[in-house]
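Just dropping this structure here.
All protein chains but one are shown in place.
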């Protein structure tokens, strides 16, 4: 199960994600990000505080979102990382590119 | 998993039970009740508010405890029944004998 | 029940909570499944599995209990199969009632009557080679005007 709620702040879209991001639910999140970029919302913040689980396909969605927003001059950032998510970002080298942002 | 914490109030022992009462965990609770009765603590209150699950072997433990305490001139009562526990007590006719008590 | 999941467990009480977790996860695949019915199913399956585990008391630990779980658009079906000695279900619960006088004189015998109340359908097939209990709980129609 994946929950997504959106808030618009200045030029940022803040998405609060809850549940699990895996091969079953990842496509929905990917689709949402594609749609924001199409609509011109190029700055996306993902609040992952309520994400219980993310796997490598979920990381793939984050990387895809990062590439998509940046290639349009925008950005994607992740906040609310739990200890185990931080660990996973480190393991995969993602921590270097998907940095936390103070909102 | 079964958690049991005890409190002594007047002539009552109040047991707060948490977790699941089934064929795996029931024997532990049964054993505790047997022990109280042996030690002369004949009035037992079970607080089931934190019990997520109870099955028919769990009910068997409650009935056994009721019979054991009463046959020694004591009593056993249950409090903190959730809606689904109440439903189950009704289904099995246990609600008539294992009444709630105001503590 | 060609689709769906199959779970095999050793006949030990400590696996009951795992069986319940699996059934809850399987039922959660259908978002239309209501919480109350999920509770009913969880308890019914737990009762059937408890009986199956008991029936293996005199069998080697290699003999497994099998739980099959199938979802279709209008129902969830769970089958609990043991390799125990079997029994005659008709002889066990002649009245099926739980509130007879003197009922509290024994502490068991709630399992099958509970399953009958909780499930929308129940079939018990028992023979010398083992018992299969099939439990069906309906899911509400997925349109909103129910």
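Every chain is named by a letter (A, B and C) in the order it is written, and numbering of its residues begins at 1.
We take it that a residue touches a chain if its C-beta (ideal position, glycine included) is under 8 Å from a C-beta of that chain, and two chains touch if they have at least 3 such contacts.
Predicted model only: the values in this text are computed from it and were never measured.
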Please identify which of the visible chains the hidden chain touches across the whole complex.
A, C
Among C:17, C:81 or C:131, the residue in touch with the chain that has been omitted
C:17
For review purposes, identify every residue of subunit A that touches the missing chain, sorted by number.
1, 20, 22-24, 53, 55-57, 59-61, 63-64, 66-67, 84, 88, 91-93, 96-97
Quickly run down the residues of subunit C that touch the omitted chain.
2-10, 14-15, 17-18, 21-22, 24-26, 28-29, 61-62, 64
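FYI, only the chains that are shown with their structure count from here on.
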If you average the CA atoms of subunit A and of subunit C, how far apart do the two points sit, in angstrom?
41
Can you give the whole-Å distance between the Cα centres of subunit A and subunit B?
48
Name the residues of subunit C that each touch 2 or more other chains.
none
